[in-house]
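Of the protein chains in this complex, one is absent; all others appear in place.
Let's turn to chain A:
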Amino acid sequence: MSTAPRLTALDATHRSLGATMTDFAGWDMPLRYGSEREEHTAVRTKAGLFDLSHMGEITVTGPEAVRFLDYALVGNISTVGNGRARYTMICREDGGILDDLIVYRLGETEAPEYMVVANASNAQVVLDALTERVAGFDAEVRDDRDAYALLAVQGPESGGILAKLTDADLDGLKYYAGLPGTVAGAPALIARTGYTGEDGFELFLKPEHAEGVWQALTEAGADAGLVPCGLSCRDTLRLEAGMPLYGHELTTGLTPFDAGLGRVVKFEKTTNEGRFVGREALEKAAERAEAAPPRKLVGLIAEGRRVPRAGMSVVVAGEVVGEVTSGAPSPTLGKPIAMAYVDAAHAQAGTAGVGIDIRGTHEPYEVVALPFYKREK
């Protein structure tokens, strides 16, 4: 097996733009083009353009595609309308989270087709699990990772910019919905999804069209202040928006209930007599969470300027009461922020005396409810 990093269809573009590249899940991806803070601010106030081609697309087709997905995933896929998307998870038999996913329904009932989008770092794990779980169902799981490039336009100006390049009805496209169309002449699945806390669109394209669409978006967005954005600002944007990241807030060691995302688990499914992978363990996890609240995912805002990092301890009066899962300086708040799992006793917003152990110093932090940032609608 080759250890050479995988390159997206836009690799030459990133290099010509002077991007600082980084290895991410085996892909050579742009970390930032210039200042990650300026990229972050552009997405909050204008627009940013991302290459997310490392995400893993898996297509599920066949007469029993819905029944299969209801069995393989924790969500109720039966209720996803055509052209809509659903945030869901795939869990192990023991309830541990294998990945969080977005499932898009792309076809009518007669020819059901679903696209499952997995995190880059878990794409193979999800593909393997779905391939194993499809046995006995009249459905097909297809690895489409190489079939798509994925661009995202995010930020308040994104709709206006994209409208210049497509006839698709963007106004009629709801959040968490997708429709087929063309962008700058290239066929695309246009989805109103994202990971930044802003309005925005994700464009699934054939890789050979990625370069042309990137250039067209760059030109269409020039007057509106669109800038290319890397993975560094994507992380601070999603952190401010309180969105979990696999490997940080979500792991195989946690069930959705432990992660405070029990709402994605649907026990009331009617397909497969209600059976789905992980059901028994997740029912127990739900009871446990009810009886004895697990550590709760909270937001922490620094009073000082030192930046918390994943793995640092949350402390109260010298006792460890939690652990930071993500931390960064927040460009929007102007202060360091963190997400952390904290014992229920200290998880209430406004709880006093909470600190983070930053290289031996207990820096004071304020407990707040997530998210840190919510856009005005």
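Criterion: a contact is a pair of C-beta atoms (placed from the backbone, for glycine too) under 8 Å apart; a residue touches a chain by one contact, two chains touch by 3 or more; residues count from 1.
The working rule: contacts and distances are computed from a predicted model.
Missing chain, UniProt name from the options "Iron ABC transporter permease", "Extracellular solute-binding protein", "Glycine cleavage system H protein" or "Cytochrome C Planctomycete-type domain-containing protein": "Glycine cleavage system H protein". Contact with the omitted chain, checked across A:53, A:196 or A:236, is made by A:236. Only one of A:11, A:36, A:51 or A:240 touches the absent chain when the whole complex is considered: A:36.
Note that of A:328, A:342, A:356 or A:370, the residue touching the chain absent from this view is A:328. For the chain missing from the display, the contacting residue among A:15, A:305 or A:375 is A:305, taking the whole complex into account.
Taking the whole complex into account, chain A touches the unshown chain at residues 20, 31-32, 35-37, 232, 236, 305-307, 309, 328-329, 336, 359.
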